[in-house]
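A single protein chain has been omitted from the complex, and every remaining protein chain is retained in its original position.
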Amino acid sequence: MADVIDADAVPAPQRSGRGADAVSRAVEAEYAFGFVTDVETDVVPKGLSEEVVALISAKNDEPGWLLEWRLGAYRHWLTMPEPTWAYVSHPPIDYQDMHYWAAPKPKGDGPASLDEVDPEVLATFEKLGIPLEEQKRLSGIAVDAVMDSVSVATTFKAALADAGVIFCSFSEAVREHPELVRRYLGSVVGPRDNFFAALNSAVFSDGSFCFVPAGVACPMELSTYFRINTAGTGQFERTLIVAEEGASVSYLEGCTAPMRDENQLHAAVVELVALDDASIKYSTVQNWYPGDADGKGGIYNFVTKRGRCAGARSRISWTQVETGSAITWKYPSVILQGDESVGEFYSVAVSNHRQQADTGTKMIHIGRDTSSTIVSKGISAGHGQNTYRGLVKVLRSAEGARNSTRCDSLLLGPDCGAHTFPYVEVRNDTAQVSHEASTSKVDADQLFYCRQRGLTEEDATTMIVNGFCREVFDELPMEYAVEAQALMRVTLEGAVG
Amino acid sequence: MSPAVSPTRVVPAGPSELVSEAEAWLAAHGLPGRRDEAWRYAPVSRFRDAVAAAGPAPAATPQGAALAGVVGWHDAPTLVLVNGLWDEGLSIPGRAGTDGLLDSGPLRGIVGSGCVDGFDALNRVGHRSSALIATAPGAAEVLVQVVHLSVPSAGTTVAHPRTVVDVAPRSSLTLVETFVGGDHTMLTNAATVIRVGEGGHLRHHRVQVGDPSGLHVGHTHARLATGATLHLGLFELGAAAAHHRCDVVLAGDHATVTAAGLYSPGPDQHHDTLVRVEHAASDGTSRQHLRGVVADGGRGSFSGSVVVDAGTTGNDASQANHSLLLGRHAEADSRPWLEIHSDDVRCSHGSSVGRLDDDALFYLRSRGIDRATARRMLIDAFVADALGAISPPQVATWVSGLFDAAHREVPR
Partner (left out) sequence: MLTIRDLHASVDGREVLSGLDLDVPAGEVHALMGPNGAGKSTLANVLAGRDGYDVTGSVALDGVELLGLAPEERAAAGLFLGFQHPMEIPGVGNMYFLRTALNALRRARGLDEVSAVDFIGLARGQMALLDMDPSLLSRSVNDGFSGGEKKRNEVLQLSLLEPRLVVLDEIDSGLDVDALRLVADSVERLRSPDRSTVIITHYPRMLELVVPDRVHVLRGGRIERSGDRSLADELAVAGFDAGRPVP
């Protein structure tokens, strides 16, 4: 219903359609992106081996050094145990029982232009609210659209190139800008970083690459939309964003998948590098299929996201709204290396039905006068389990470091769980670190007050929950804030009363 | 006249099945390592090395002088155990005795069956006697002290002091449990097991003021019945490396626990305090208020955990942990954790790490107070909460004195 959208805080969307779509989708009150596109798909047979790694590399026409890099990661991955410390449980994952590469078959030799993209694929993205054709494009946002393992289209490339900004699919970057890829790939999340990052390093398919040269403020929002389509596939995309000295960019990520009874694995890696005075804002509205009310199906979202504030006065800001996935395992982090650099993490995570989320951040203070802010809002409903896990580490070199952390959890119903596991490790006496947290249910007095003014219990609850998340929503680009509020309502459907 | 406290006494090692259970547990799990979350901030290898190298500590006969100046006698009946064995000569009997052997029934009820970790199991296996403090139902408030003295001898040694506290329904007890002595050749591996019956009230001050070079591992287990109250004062004021873990279960409705205290590692000392409170029943209240004053070169760690079980209602829990770093190379760790499985709760936690407030320091000095005194005043203000909660007053004065002595500032 239209009233969910806070028209007072968020001016009417400038782009037609998107906000209204979010609202009408919300009314459907079910996962609205669960359809499957019937498109001819090219898949690599199930299973993982050095041959499969080599095949993926060959599909992308990669240079030899990158194949060696992948194989190194793969061999190390074989020696690693799957992590068990997260507050989640799932049956063992059979890594030999999934496809590591799948792509809509190109009509010709590969889509050199949109005319050659399968109309079914274009229709899919349009249905998801991401029209790719020239005349329908979202104004002010360049989109890289990824289906399964490949990028199907990137909009506004030429306009961005005029500004000196490189924004393309990862595979294209490997072909066109190998020196940049080689310099920065793995420089933040190494190929042996953790179990899922190593797996990704071995088999990553496509993803987005963005390079903003020194002194350039990226003229539009950049966005990647990830779509899993093919059954039995994992998605392993890799995103790399580099902002040179004084550059700035805002990047949005969206994701959906069909409704299926099986669990599908999504193990992405995102690396951000900010040089002196650069700024990167990375926003995610994660809406992977969460499984049904009984916990059947849904995406396992095991993702490594990390940014390096390499330069002085650089800034990296993560904002995430995690409403989807059966299981979320994700800790977007910042390494605060440059003096006076700034790291931020704003998060809303919702777990309804049988969803499990173990998410948080790491702020590693290395440089002088570095500062970080963490705001985490967790909402549990149904039988959902929601965990904040975060590390604030101040190294001895981090003179004058500052951190402020606020973690709040809201419980809706007697059968859910909310857990808060912060780690604070301080090795410098000039640091000032503070952590505050609370856990409670929706305040009965607030609820009564709203209902006395005529709101139903469900509307009042949604309103209070959205208010609870406001601080985080305010960090999102405007059109995502609208979508996030609508998503909250859908996700919490049936959790009240 | 019926004694307010039924005998404080020392009993031989616990029932054999408790020991054999612990042996089996130890065989299956071994000692913890760095990868165990509970030992993440502890110098666990030093403790493990001591165990590996050690023979049992002999039943030494020390001079009473070893206790003078450290132990406050508080005009209370006092049991002194040396290396885990009762020392009659040093003890102050006052209604204390050594009669009777404890039958295994009630003891088992207190101890439960599981071991928290390998050191906990090792205490059960290795202890040679237990100090038992038991009150009679309805007994009025009384103050009792247990002193554990560790005395090194040739080679590396481990002592396993053990205390069992059984507070009967509607009775009231204040217990001061003090750990003294030891050195770098000696690990004191202590365990204290507490049961507070319905409506019972226990105030337990646990004061670890071992030799600054010593090694200390401690476990405290407490279980509270309906309407019971436990106030834990946790003070880490000695040892080069100390790890104390406290597990409290609110097993009955309307039970209350407060764990308040102070850790104060000096240079090259490391104090690691863990408090875990489980709300297993409804309408319970728990408070954790731990403060750390960390000298230059020292490290203070706190891990607090609140668990609210599914199906409970009306629980109220809060945690607060604040650390003060007093030098370039002072380090602090803090893990204030909440694990909540019920929506009918109110939980909050807060934690902060920082050094003395420069502005406050300047303000005091601008009023003519010298730097050292000003620092002292601010530190005293910082620990006032923790020390102010101690009762009775003579114990508060004694602990404050220990803090002042243990915490000698290195001038900057």
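Residue numbering begins at 1 within each chain, and the chains themselves are lettered A and B in the order written.
The rule we apply is simple: a contact is a pair of C-beta atoms (placed from the backbone, for glycine too) under 8 Å apart; a residue touches a chain by one contact, two chains touch by 3 or more.
Given the structure is predicted, the values throughout are model-derived calculations rather than measurements.
Please work out which displayed chains the absent chain touches and list them by label.
Checking the complete complex, the chain left out touches A.
From the listed residues A:90, A:175, A:296 or A:451, report the one that touches the chain absent from this view.
Considering all chains, including the one not shown, the answer is A:451.
Touching residues of chain A against the unshown chain: what are they?
Chain A touches the chain not shown through residues 3, 6-9, 443-446, 448-457, 459-460, 463-464, 466-471.
Heads up, the rule we're going with is that only the chains that are shown with their structure count from here on.
In whole angstrom, what separates the CA-based centres of chain A and chain B?
Averaging C-alpha atoms per chain gives centres 44 Å apart.
Could you pull out which chain A residues touch chain B in their complex?
Per the stated touch rule, the residues are 85, 396, 409, 411-441.
Inside the complex, what are the residues of chain B that reach chain A?
Its residues touching chain A are 37, 310-311, 323, 325-355.
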